[in-house]
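The other protein chains are all here in position, but one chain of the complex has been omitted.
The chains carry the letters A, B and C, assigned in the order they are written, with residues numbered from 1 in each.
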Amino acid sequence: MTGEIASRALSVEIGLWSVAALLGTAILPVLRSRSPIARNLVYGACLAACSVALASALTHLLGLAGRHAALTLPLGIPWIGAHFRIDALAAFFLVVVNLGGAAASLYGLGYGRHEAAAERVLPFFPAFLAGMNLVVLADDAFTFLLSWEFMSLASWALVLAHHRDSDNTRAGYIYLIMASFGTLALLLAFGLLAGTEGGYTFDAIRAGEHPTRVGALVLGLVLLGAGSKAGIVPLHVWLPLAHPAAPSHVSALMSGVMTKVAVYGFIRVVFDLLGEPNWWSGLVVLLLGGVTAVLGVLYALMQHDLKRLLAYHTVENIGIIYIGLGLALAFSANGMQAAAALALAAALFHVLNHSIFKSLLFFGAGAVLTATRERDMEHLGGLIHRMPYTSFTFLVGCVAISALPPLNGFVSEWLTFQAILQSPDLPQWGLKVMVPAVGGLLALSAALAAACFVKAFGVTFLGRPRSDAARTASEVDRFSLAAMFVFAALCLLAGILPGFVIDSLAPVTLSLLGERMPMQSGVPWLSIVPIAESRSSYNGILVFLFIAISASLAAYVIHRFASRALRRAPAWDCGFPDPSPVTQYTAGSFAQPIRRVFGTLVFQAREQVEMPPPGSLQPARLTVKVRDFIWDGIYAPIAGLIVLVSERLNVFQFLTIRQYLSLVFLSLVILLLVLALWL
Amino acid sequence: MVFAFDAVAAVLLIPLGAAALLAMLPGYHLTARLNVLAAFLTLLAALSLLLGERPEPGPYLLIDDLNIVFIVLNIFVGFTTSVFSASYIAHELEIGRLTPTYLRFYHAMYQVLMFAMNLALVANNVGLMWVAIELATLTTVLMVGIYRTHEALEAAWKYFILGSVGIALALFGTILVYMAAHPVIGEGLDAMVWTTLIDHVGAFDPALLNLAFVFLLLGYGTKVGLAPLHAWLPDAHAEGPTPISAVLSGLLLNVALYAVLRFKLLLAANPEALASGPLMVSMGLVSLVFASFMLYRRRDIKRMFAYSSIEHMGIITFAFGMGGPIANFAGLLHMVMHSLTKSAIFFAVGHIAQVKGTQNIADIRGLTETHPWLGWGLVFGVVAISGLPPLGIFMSEFLVVTSTFAREPLLAIPLVFGLLVAFGALLLRLNGLAFGEPCGSTAPAEASYVPMFVHLGLVLAAGLYLPPPLIAWFQKVAAALG
Amino acid sequence: MDGLAFDIAHMLAGGLVLLSFMMLYQDRLYALLNIFAFHALVLALSVAWQAFIQDAPHLYITATIALVFKAFVIPVVLHRIIQRLGIHREIETVIGIGPTMLAGMGLVALSIAVMLQVTPGADPVAREDLAFALSVLLLGLLVMVTRRNAVGQVVGFMSLENGLVLAATGARGMPLVVEISVAFSILIAFIVIGIFLFRIRERFDTVDVHALDRHRGERQ
Partner (left out) sequence: MIADIIIQGVEMALVLLLAPLLTGFTRKVKARLLRRRGPSLIQPYRDLLRLLRKEVVLAENASWLFRVAPYLIFAATWVAAALVPTFGTGLMFSWTADLIAIIALLASARFFLALAGMDVGTSFGGIGSSREVMIASLAEPAMLLIVFTLALVAGSTQLSAVAAYMASPVVGLRVSLGLALVGLIMVALAENARIPVDNPATHLELTMVHEAMVLEYSGRHLAMIELAASIKLLLYVSLIACLFTPWGLTGPGTDTAMIALGVASYLGKLTVGGFLLAVFETAIAKMRVFRVPEFLGAALMLGLLAVLLLFVSRSL
């Protein structure tokens, strides 16, 4: 028993030690940050620390299932101290965080060479990692929020790494404003949970009773707080600005990992601290998730900036995750713990998957950026010839994120669908009807995502180069490739062997819902069975094998018995091949049909063609106007209001002394009146 | 015992003597060093006061848990500021904004100011406290006007008029307190001795106490800079020498607030008297929201941070108005942190303005490129002042907001709103100041970074770890404040 | 004796209030100064009377201070300044006399209403005096608020201080600390005001506060 206790506290200590190591690394390069030694040292140290933390978190998740390790340091709020704790949930998210962190560090070893402003990246990168680790480790409100905001702060500094570009400073501004808006919302939520006595430890909060009104309020506040970090529509505006602005490995972390930390915050509060959910909370989260998923992918389709497109896809995937969470809430509110466990497992699985393939895709985008200095897809193309490895891994990422079998993205969405199909057993009519509708939204978003990534990959890597930069690009360094290939392999593994992931998620669902998905490792042929064999099952590895075998079989037979002759020739193109690459389909033209179908509804997309009169030589031009109704509808008015008020109040700077005196006089008279009348 | 009493005397006499000396001595180097030395000696005395046992409260002087916090803070910041002011004033002499005569005057006044503030803090007699605070005010008036530019004179004049009205109101309040006291305690000096008052306040006439508190709140509130009594504050900060801005924001406001707190204690001890909380809460909220909107249109960097001082004084007043152990603790912590951070910011701003030769925000850009230390110091300071972790103000704001929302949700909404609006403004300006394409002179600054980074380091440490004695002490005070 | 003493103190205090009203009524600087001198005189009388009935001799000092400084020195100096600046012809009230008087009435009513809550337990003299002192103070503030001209504001400020002195002396056996501080503050006030008026004339050649506002920072 004692040994066990030791081992339990040990995992927390390892986590904290790695955090300390990261912080130490952050201080290191402040002085000599331009030298390559500093760079290799920083990224190497990050890689090591993250790997250690990853290992310990994994052992904790697999080995000490369900049990938790706790540790208290005399920091933070004096009479409370800083509490740290690892339970199954925290362990899982530690795995996610440190997996991404390790890969990003590995990538950074190579990518950092091309970094112009190293002194603005190296100090903050480890700090950022440390912050994310701390959020997951924290076990009291103060430590949690402190790490939460510290994470935002470090990433803000990273967003401002290339601060000379005014877009980036704007992005950083909006980002930090939204971040602290979210933090303040969470602050209020914890204030409610902690109560007047100030019981800020999570244990105290768990123990406390939270009436429905408080529950509703807290849910709303957490949706604002964690949602603004995760990028739920309409709080997503900062995300597509900030994520692309940062250096690519940081973008990968922000998109792939930090948003997951936000999801962790949501789960921690709503599932763990808040206690019994009620069904409408599930409905709210479900609807938000559905809307977020579809709007996110539609925004993404309108983008031609590769990194921004990826950032918008993060919004979409966050929506998918929240759909799963909403389902879990709805089910567990009605005591259907098994179904809830399924939904939650699906959401968590998608968390893992998205962190993997989104990081992978950002790595790829970063590689393209280093090779061509281009983010605009309209200036890319044909890179598959120049950068074969990058394009291969990027393709894997595209297939995975488009939820296509046999890769991992499909499995989690498939599980979500299975959870959705449990809806008829729900008693409430609102849920009965709404859940399948949201399922439709989910399907829509998946299909649109596939479309979007056909565009992304097709325009960037296929076809003919649209600029000299793309024509002369060359493959990136080994470290970057290593990071990308590792994640590509993980995409495949998690896709064909999902049973193991699901089983390792079991402790989490057990600790949060008291229920778990059926044991998968017993199922023959390694296939997964969410509820029962008769209902549904899926076997990634067999699908993969079947496709591989039949494809190679067909290829072999044909090459063996039929012809294998091959001749290179100019493209046919219906007999009118045009040498200039501008005749290719561009990203804009590729998205045009979908823009016509959806954009006119959602974005009031307007196209106008200026056709020159016959005989004149200037080109005809097509201009497309897309309005972001969320920005115009919510944020612009608020900003305008603040400006207006501040201008109105500004006269108080320019009064005469006599008028100031009259202010004093008036306040005196008012207070005297208060005394005279009300007392 | 004796030693400790000597310490009290030293805290008062060292600055006084130094002032006399400095008024006579010529020469920059000597006087500047002497100034620092005097401040340092005072600091030593204060520390001995802190560590050594406390003297019995006499009819005039008192050392107790409440004011020891203020005294140590006051003298510490006074010391660091004197270090900063040495290098700052050197530059002012070079560019000839200050003539040697005025320099002498400046240093003397600096010590007089320290003396006045210390006196106000250790006074056990409401009359004496009043005198001291007024002395401090008048001193700062003279120092604000020291540059003798139109703007400086105008600011000083405004400060003077508003300040003297504040003086009058505060005096009236003090008289009222005496009148409330003397039926109970009897005529004479005892009726103004703080410790006696607090013992017998239960029997005082509540109506008189209420009236007195209204006048004292307005009178001393003028010094605290609560809206709408704040008008003198921004211009005084903007037009005076930067060390004085640092002292004003960091210390004088605290001293005035300390006076208000003393009288809040009186009221709290009397069962029939009105609860002083609501008044302070409302004034605090008004100041907070008002100042945070005023931040947006500022063009002068020092004036902007002056408004941020108003905002934070609003938060502190709000916290003390809320009362309760958590909120009071937060209030004290916030006050200390704000003093350290804001003075650090002014140190940075002073050097920045000197390097760039302007206080106009629009003409300063890309500081982190051209002057990394100053630039990142400013970023650090602004991050701290806007209550972001892992710095001290985050902890106090955390405590204020959470405890308020748990008790009075409706009050927390404007509070949070104000915080967010203010943060928006500060960050907007910071973006322009510290980042983007650099502009203006890139000449290296001969600045003394030590005071700034010492302050910021303390703030950072406090955000993560507060030593137990400090906490015990804060909690005692918080409990006393009720 | 007591009754009489009470009545006289009462009368003098009332006289002060009346004079404050008269100050409100004036719109010429000279007239304002004269009234103020008279105001200070009456104040000196009442302080002296208090000294007599409380047989507190040290109050006589205060009375003398009031008499010498406020009734004579300051008015004379201000006369000088006005002459030097040649602003004696200016009409310088902000709002009309009528509204000002109404406001004054309201203030007096207010101060009495506030004071009535004080339990009669506190001795009546102090209580009534306090009511008057408060109204004098408020009226002085009103004068400051309604005067455009720096001199006018100074006068208003000092009548406000008269109210303070009245209150202070009304309080039985208030220690010397207070008188000294009152005198002290008046002194400082006067000196610094003098300095500033001097500088202001030297720089702007007027004491109209509007002149200062043109040099306000941030006005672009």
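In this text, a contact is a pair of C-beta atoms (placed from the backbone, for glycine too) under 8 Å apart; a residue touches a chain by one contact, two chains touch by 3 or more.
Note that the structure is a prediction, hence the values are computed from the model and not measured.
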{"item": "Displayed partners of the chain not shown (whole complex)", "value": "A"}
{"item": "Touching the absent chain when the full complex is considered, from A:59, A:72, A:278 or A:536", "value": "A:536"}
{"item": "Sole residue of A:437, A:469 or A:482 that reaches the chain not shown, by the stated touch rule", "value": "A:437"}
{"item": "Contact partner of the left-out chain, one of A:479, A:590 or A:665", "value": "A:590"}
{"item": "Option from A:23, A:462, A:626 or A:674 whose C-beta touches the chain left out", "value": "A:462"}
{"item": "In chain A, positions touching the absent partner", "value": "381-382, 384-385, 388, 395, 399, 402-405, 410, 414, 417-418, 420-421, 424, 429, 432-433, 436-437, 439-440, 443-444, 446-448, 450-451, 453-455, 457-459, 462-464, 525, 527, 533-539, 542-543, 546-548, 550-552, 554-555, 558, 562-563, 565-574, 577-578, 581, 583-585, 589-594, 596-597"}
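Going forward, only the chains that are shown with their structure count from here on.
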{"item": "Pair with more cross-chain C-beta pairs in contact, given A-C and B-C", "value": "B-C"}
{"item": "Geometric centre distance via CA averages, chain B-chain A, whole Å", "value": "44"}
{"item": "Mean-CA-position distance for chain C and chain A (Å)", "value": "69"}
{"item": "In chain C, residues with contacts to at least two other chains", "value": "114, 117, 141, 144, 153, 212-213, 216, 218"}
{"item": "Multi-partner residues of chain A (at least 2 other chains)", "value": "653, 657, 661, 664, 668, 672, 675, 679"}
{"item": "Partner chain B, residues of chain C touching it in the complex", "value": "114, 117-119, 121-123, 126, 130, 133-134, 137, 141, 144, 153, 157, 160-161, 163-164, 167-168, 171-175, 177-178, 181-182, 184-185, 188-189, 192-193, 196, 199-200, 203, 212-213, 215-218, 220"}
{"item": "Touch list for chain B against partner chain A, complex", "value": "157-158, 161-162, 165-166, 169, 207, 210-211, 214-215, 217-218, 222, 228-229, 231-232, 234, 274, 279, 290, 293-297, 326, 366, 368, 383, 386, 388-390, 394-395, 398-399, 401-407, 409, 412, 416, 419-421, 423-425, 427-428, 431, 435-437, 463-466, 468, 471, 475"}
{"item": "Chain C-touching residues of chain A, taken from the complex the two chains share", "value": "653-654, 656-658, 661-662, 664-665, 668-669, 672-673, 675-676, 679"}
